[in-house]
Every structure is written in structure tokens, then in C-alpha cells.
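Below is a slice of the complex: some chains, not all, each in place.
Chains here go by letter, A and B, matching the order in which they are written, and residues are numbered from 1 within each.
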């Protein structure tokens, strides 16, 4: 089973990498872009048959190791 | 409209950050993890009404600026 973890800076936290990309896209005439936020994806291949269990375990991994709860939020998608 | 770009190293390309996370998760007793791949997420807020058009433009952005086609693949999701 593949589980995808998406880790983004929390809404209030400044995101300089996103800002740089926003500028660069405008510069290349992608004027429709109004905001950019950058984050990390972590794709996990897990030996697990229950999607709910896979999700709960991935949340555990995020909390214990992969995300910084003070400045980051995470989402989990079970992919297959 | 929000468009999400997921950029991952191509299948054959070694991913040392993923490998480090895999080791660390085993160390923390997440033994079910069998593989980890790390990538970047870029969330774009775009002024655009057609999902198809938004997708096509995001693919253009990825090709021109955001992804390195030699070593990276990308996926696009229209989110809302």
C-alpha cells in the first residue's frame, strides 16, 4: 500500500521559496498565479492491508519524525 | 482555483533523503515501511476557471521552470 504524506508550512508562516517561485512565474508571464506555497511530499510504501491503519501509522510517523508540528501541517492520502 | 504540482525524482534516480527517512522510521519501529521517496509540492493559487486550462498551464510552468525533466517527473492535481 502506498501512502502519501504532504507537509506544508502552516497558513500564517511566511514561505520565501513560494514567494520566489511566484515572482519567477510572473516574470515568465504566468500572470494568473496569485499565490504559491511550497512543501514536501513523502511517499511511503508500507506493508499494511487496512487503509485506516496505514493512515493512522503515517500520522504517527509525521508526529514523531517527519513534520514540525509548530510550523507545519500535514495531510495523508492512501494511494493504492 | 488551486492547483497542486507534485514533483518526484524519476523511478531510477537514487533518493538519499528518502533512504535516510526509511532508516529513521525503522529505527523508531515503523517496520512496515518498505520504501520512501521524497519530493516537492508546489501549491498554486490561480485565477482561472477551466480546470483543463489550469492543468495545461501548470504543466507549462513545470516544464519551463519548476521541474528538472531529466531527473524529475511531475503530477498535477486540480484541487478546487
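FYI, contacts are C-beta pairs under 8 Å (C-beta built on N, C-alpha and C of every residue); 3 or more make two chains touch, one makes a residue touch a chain.
Since this is a predicted model, take the numbers as computed values, not measurements.
Enquirer: Given 2 placed copies of the single sequence, give me the total number of copies for the whole complex.
Expert: Copy number for the complete assembly, per this file: 4.
Here, only the chains that are shown with their structure count from here on.
Enquirer: I'd like the Å distance between the centres of chain A and chain B, where a centre is the mean of that chain's Cα atoms.
Expert: Chain A and chain B have C-alpha centres separated by 9 Å.
Enquirer: Residues of chain B touching chain A in their complex?
Expert: That would be residues 6, 8, 18, 21, 24-25, 28, 30, 32-48, 57, 60-61, 64-66 of chain B.
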